[in-house]
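The complex is shown incomplete by one protein chain, all other protein chains being positioned as in the whole.
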Amino acid sequence: MTATIDLQKTHAAESSGGGFLRRLNFGTGIIFGVIGALLGYFLPHHFFDNQGSAYADQCTVISAVGWVVGFWFGIGALAGPFKWFLGWDQTHADEMYLAGKNQGKKRYWKYCTDHKVVGVQYLVLAMVLLGAGGILAMLIRTDLISPGTHFVNQQVYNSFLSLHGMLMIISLIIAVAGPWGNFVMPIQCGARDMAFPRLNALSLWTVVAAAVPLLTTLFIGGIQDGWTTYAPISIQTGIGMNTFAIAIITFVISTTVAGVNTVCTIMTMRTTGMSLDRLPIFTWASLIGGALGLYAMPFFATAMTMTILDRSAGTSFFSADSGGTGWLWENMFWLMGHPEVYVILIPAVGALLEIATVFSRKPLFSYKTAIGGMAGIAGLSILVWAHHMFTTGWAPQLGGPFMLTTELISIPTGIIFLVAVGTIWRGNLWMKTPLIWLMGFIANFIIGGVTGIYLSDIPVDNTMHGTMFVVAHFHYVFVGSVLFGAIGAVYFWFPKISGRFLDEKLGRISFWLAFIGVQVTFLAMFVSGLRGMPRRYASYQPIFEHTNVISTIGAYIIMAGMLVSLANIILSWRSGEPSGPNPWQSKTLEWLVPTPVPLENFEVLPVIESDPYTYGEKEGAHA
Amino acid sequence: MKYGRALLTSLLATILGAVVIAGIAVALAHLQPHQNPYSGVVGTTSETVNGQQVSVKHVALSLATYPDSLFTGQPHGANGGAHPDWVSYNHDNLVVPANSIVTITLDQYDSGGALNNSFFGQVRGTLGGTATFSTWGYAGCDPSTFVCTSTAKQSLADNGVKSTLTSNQWPYYSVGHTFTLRSTGSAPALLVSVPLPAVYGDKDGAFYGPQTTPNAIGGTYPIQHTTVTFSFKVKGPGVYQWNCEYPCGVKTGNFGEAMSTYGYMSGTLTVK
Amino acid sequence: MANNNSQKFSLKSFLAIWAILTAIGIWISIKGTPWLMMKSASHQMHTAILTVIVFSVAAAPVAAGIYAVQIYALAKWRYKGEGVPPDAEPLRNNVKAVSAWIGVSALLTTFLLIWGLAALASDENVSGPRPMTVNVTGQQWLWSFQYPIAQTLLHHNVESNVLEIPLNNQANFNITSVDVTHGFWVPSLGVKVDANPGAITTLSVIPNKLGVYDIRCVELCGLNHSAMITKAYVVTEKQFLTWLKAQPASQPVATATVKN
Partner (left out) sequence: MSSNTITHEADHGHHEAPEVVEGRQRLGIWLFIVGDVIMLASFLFTYLYLRGTNTGNGWMTYLEGDTSAANFGKPVHEKVLSSGLNWAIVAVTVLSAAVIWFGEKHLRSRQKGAGSFSLIASLGAILALAATVLTIMQLRSIDEHIPYHVLSQNAHEFVYTAYGSAEILLNGSSLLHLIILAFLGFGLAIRASKGLVSSEGLKWSQARFVRFFWVWVALGSVITAAVTSLVNK
């Protein structure tokens, strides 16, 4: 560790100076962001007629846009295009400075283009958003402990459930693809950095730019329409909906650009010999997840643009009185919505399959089928969106076709199980925490998957749609499968980013608390749903009391599990047991480079001769 | 890390988390937008239960609906709170004893128009199924269509005539607000819905008949306003929700802002 | 680093675990589902409960199989030594297993689809005696029902906030909303469709059991969404007529928003 720091110090002279742009960091980002927000709020006095009922909306929208542009300027994101326009190209010294050369811990607070720094920044950001969403989850569950409303009425409760939903969706989208799609994937490809390093920094800081207006929504009256913000109530609800919409459009920019970056890195920057059939499975998952994100996200931006226009410009996309229809929103939202949940699932599955091979000391079972499974899920996910709308009555005759495509998706999903189970089959199971989280994933994902099949059948969906059954289904997939995968990935790759192990005992305690918590909370939620409790109710009828009490107890158990892992990360960052460069004796490239990973990853780009799963095979036996 | 220390760390982390959640919950409980409870005048009255006269608790509540939030005795603070221009009831946290008869006298100071659902033109759930509407008529206004042809200036010379009517409905095309109370599922089933007749308004939206002097935001209140009186019986303890079902807000269905916010056109009735 | 011991696998004990778990799964599906779910009062709800049972029974062996592998793997193949375990046998692929797995899941999916489409068809062709139309209006935070049959029988309009429908007669619902999207759901009748502003969605059902059933809103509609509940009374035809006559005459229908 110390050897590399001395090396960097000698080059310190080369990257000093460079004027105003070098001093921009997260702090100046916030300052300029706030300036932009204030300007945006007060400028409209001159342009818009302040009698109209949409005046407050117009000011809020422009203020939120002011924040985003101000933050981009303050963090240094707009420097690139501005310098390109005027022809002031960056010198090599500038690029090294931007890559965080010789800047120590400061670079984590700056617009840094080193994919490893962006990876750690994504990890911290995902944990912060997960924490915020988690607090809201606990408040919701605490309020639902008995039929009436307690410390929060339906109006505030609606804001909590809306923000809980969106914060968790955003944090899970970036929970695996962010930290490990950025830190690990380029090294696994044998590349020195992402295809577009500055675009990579833009993606990270744009999520930060989106998170601020998203959280502000809670403090300016909140929203009443859930994270799915169905129209036309999204047009009726308070001004919080404007900051929510701008936050989503900003997040869409970040994810679309990240999709472009990921796909380009994997397709064009693999080192010699790293053909597509030798790519680690996690890199394949990042590729498919990135491409699916690039396809799905523009729909979300269009939908939110229409919501903003309806609220503040007097258009009528969604108001039935003047030709609009709520079904337009539902179609546009779910065209993004379902591919998005697979953008969340696939990277987590990729990380878990890597864990399966390393901790069973066995090659990945049926490599090509695994990729086929993931690609099948991604492809089909584009054709299934209207199964969320079976009971909206928008097109009853389309019920059959969407039932077909939705039930077909269970075949590629079945392949994911086959590959996971096939990999641990007759393996030497090394009982470390990552493998235990994988076991948790398999157990939970089977329940999540099967209950999905019930909902794909219209007669059952006519009973189950909009009830707690659906909530339990997608929590089994999001919490039980994706979050378990994300935490397993942290326990697996933590030694690579910090040079220290996460503590095994805390890991076990955290797992068992989370696993038992998930079963208690969401099995009881299945029963609430089967008994007919609708979702998003702040107060419910007495017949649902028992299952809700059990769910609330389970929620506190999950909270305990999450906090134990958080404590584990905080404690182990400095005082964890040193792990060395390849503690798990894994064969993928990121473990074959030193820890901490040098700036350009490889002294010399490696030549690859076989896939990274040659466990138990003689040298080079397998092409 | 030895097991003991790991267990201690886990316990500490969980307790810390629980404390944070409890802290936020308590803070939120205090930030509840509910105004202080209003229980009106409690007395007793008699009720014939299968032939005999039985004395039962009686509560007299006096509610009011205003065209903005600047009326006296304000629940929204001196300058009308965050939204002085929002329509509002004068209370939102009603508390009545269990198994009592509640009589509400409601002063309605706002103009109105056509309900978007004639269901709410009907008086429902009151004792005897009726309510007593006392309204003011004017020469310049046609009582059958509730439209005033002459302008505001002529209205000053036009002194109103008060009339009282006990009926089980009010024409759906001239309603100012409604008082619609129902159970929230955690209380015995109940529905009380009474239309509140609109005060006459002339073609360009001003009130007809004598009005108070304009307040801070230029709004006035009609002196000759309508009053509605009705009674209903509440059963066991529970929380009931009530709100106005006339689209007097803005945005979608004119049910936005004031209509969708506690403390303005929506509140709770807690039976203790 | 050649692998040393290829882990042994005894088919008998694996199948035993699998059989036990499948049996538990099937028992829960058949015994548990009717107890967990709401009581059925119509063909649609009966189909829903039956479908959940059948799908659970079909899913039981699949889930049990995965759990059996997990239990067996953790019991038999856990590495008990110190440090990094030796490499296991490099089982890269098993074409038979993969094709069998895909084949079985394809078969299962086809079964699910055929069952689903058949159940959907049986739910949709509802034809019962004396079809009666009820106009349902969802409004921010109250359901209201308008009975056109009162105009024909009693020559005046009847509206109520509760749904009253006669037993074994076909009830047709025309459902709309006057402000935002609501979700009209009668759980025990197993029917659900959204009430969309500016559009009329329809439902038909034949209630086959007397009783009082809940009606709930299942599409988030703002402030008092969780209070937007009312009752559906399935009564005999005689009781329905006496109830209808007892209702006060109310004003003519004036829902202004549905123009077309």
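Think of it as A, B and C in the order they're written, each chain with its own count starting at 1.
Here, contacts are C-beta pairs under 8 Å (C-beta built on N, C-alpha and C of every residue); 3 or more make two chains touch, one makes a residue touch a chain.
This is a predicted model, so every value here is computed, not measured.
Participant: Using the definition of touch stated at the top, determine which of C:L91, C:V178, C:A199 or C:L223 touches the missing chain.
Facilitator: C:A199
Participant: From the list A:S53, A:S146, A:T405 or A:Q519, pick the residue that touches the absent chain.
Facilitator: The missing chain is touched by A:S53.
Participant: Out of A:G76, A:P213, A:G324 or A:G337, which is the one that touches the chain we can't see?
Facilitator: Missing-chain contact among the listed residues: A:G324.
Participant: Please identify which residue in A:W205, A:W284, A:F299 or A:F501 touches the non-displayed chain.
Facilitator: If we include the chain that is not displayed, A:F299 is the one touching it.
Participant: Among A:L21, A:C264, A:L404 or A:L523, which residue is in contact with the omitted chain in the full complex?
Facilitator: Among A:L21, A:C264, A:L404 or A:L523, only A:C264 touches the chain that is not shown.
Participant: Footprint of the hidden chain on chain C, which residues?
Facilitator: Residues in contact with the chain left out: 198-199, 257-260.
Participant: In the complete complex, which positions of chain A touch the hidden chain?
Facilitator: For chain A, the residues touching the absent chain are 49, 51-53, 84-87, 89, 192, 195-196, 256, 259-261, 263-264, 267-269, 271-273, 278, 294-295, 297-299, 301-302, 305-306, 309-310, 313-317, 319-325, 327-328, 331-332, 335, 587, 589, 592, 600, 602, 604-612, 614, 619.
Rule of thumb we're sticking to: only the chains that are shown with their structure count from here on.
Participant: Which integer distance in Å separates the CA centroid of chain A from that of chain C?
Facilitator: Chain centroid spacing, chain A to chain C, equals 30 Å.
Participant: Once you find the CA centre of chain A and the CA centre of chain B, what distance in Å lies between them?
Facilitator: 44
Participant: Taking each chain's centre as the mean position of its Cα atoms, how many Å separate chain B from chain C?
Facilitator: Measuring from centre to centre gives 38 Å for this pair.
Participant: Residues of chain A touching 2+ other chains?
Facilitator: 155, 224, 232-233, 236-237, 539-541
Participant: Would you pick out the residues of chain C that each touch at least 2 other chains?
Facilitator: As it turns out, chain C has residues touching two or more other chains at 179-180, 197, 222-224, 226-227, 229, 257.
Participant: Considering the complex alone, what residue numbers of chain C touch chain B?
Facilitator: For chain C paired with chain B, touching residues are 137, 139-142, 144, 146, 159, 161, 178-180, 197, 222-224, 226-227, 229-231, 248, 250-257.
Participant: What residues on chain A touch chain B, complex-wise?
Facilitator: Against chain B, chain A makes touches at 53, 135, 138-139, 142, 147-153, 155-156, 224, 232-233, 235-238, 311, 319, 503, 505-506, 509-510, 513, 539-542, 556, 559-560, 563-564, 566-568, 571.
Participant: Which residues of chain B touch chain C in their complex?
Facilitator: 114-119, 121-122, 124, 129, 168-169, 171-173, 180, 182-185, 189, 191, 193, 241, 243, 245, 247, 252-255, 259-262, 266
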